[in-house]
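Handing you this structure, nothing more for now.
All protein chains but one are shown at their positions in the complex.
Let's look at chain A:
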Amino acid sequence: MNLKTLRIQLNQGLVMSMVLASAFAVWKLMSVITMSNSPLVVVLSGSMEPAFQRGDILLLWNREKYLNVGDIIVYKTSVRDVPIVHRIVREHVIEDDLPKRKTGKNKSTVAAKRKSQKILTKGDNNQGDDLPLYEYNVNYLDRQKDILGSVKGYIPKVGYVTILITENKYFKYAIVGLLALSALFNQE
């Protein structure tokens, strides 16, 4: 393979890589702006109907230090690794101990304190609150650790495609097939 052919192939590879890299960079930019590790989520269940339906895309914002009762938030727990969209029904602020660190010449340990907000949530369309969904022996969500962000806007129905892709395997192959066909017919 001569250098000219190598350059042509590198160029073709670059065009494809730039598309993927740009999409990922835009996602990371949104994450940094909203300070949320997932600035867009898809509503997966009907627990917030009639406000949000399955397939709606939610736009999140995570820069608020404390959230209010009535805010719609998205959270994840280690019990179920899917984002849950519910409303805050109760909250309070407590003083937590930060991890101990050694300070000064005496090397004595100082337990620093920080204020943290604890939150209880409930889906509008559910009978009871979310206590059964939380981890064992945990009665509240921690605002810093568990919350992905509060909902600031939404785009209806557009996210239903992602639900179909994860739940319906034929749809996944159909989408991949369509993408391959469009790449074949795109000469420019």
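Please note the rule applied: contacts are C-beta pairs under 8 Å (C-beta built on N, C-alpha and C of every residue); 3 or more make two chains touch, one makes a residue touch a chain; residues count from 1.
The criterion applied here is as follows: contacts and distances are computed from a predicted model.
UniProt protein name for the omitted subunit, picking from "Response regulatory domain-containing protein", "Cytochrome b-245 light chain", "Nuclear cap-binding protein subunit 1" or "Signal peptidase complex subunit 2"?
When "Response regulatory domain-containing protein", "Cytochrome b-245 light chain", "Nuclear cap-binding protein subunit 1" or "Signal peptidase complex subunit 2" are compared with UniProt, the left-out chain turns out to be "Signal peptidase complex subunit 2".
Please pick, from A:10, A:93, A:155 or A:176, the residue that touches the omitted chain in the full complex.
The one listed residue touching the chain not shown is A:10.
Hey, which of A:29, A:94, A:112 or A:131 is the one touching the hidden chain?
Looking across A:29, A:94, A:112 or A:131, the contact with the absent chain belongs to A:29.
For chain A, which positions touch the chain that isn't shown here?
3-4, 7, 10-11, 14, 17-18, 20-22, 24-25, 28-29, 31-32, 35-37, 62, 144-145, 187-188
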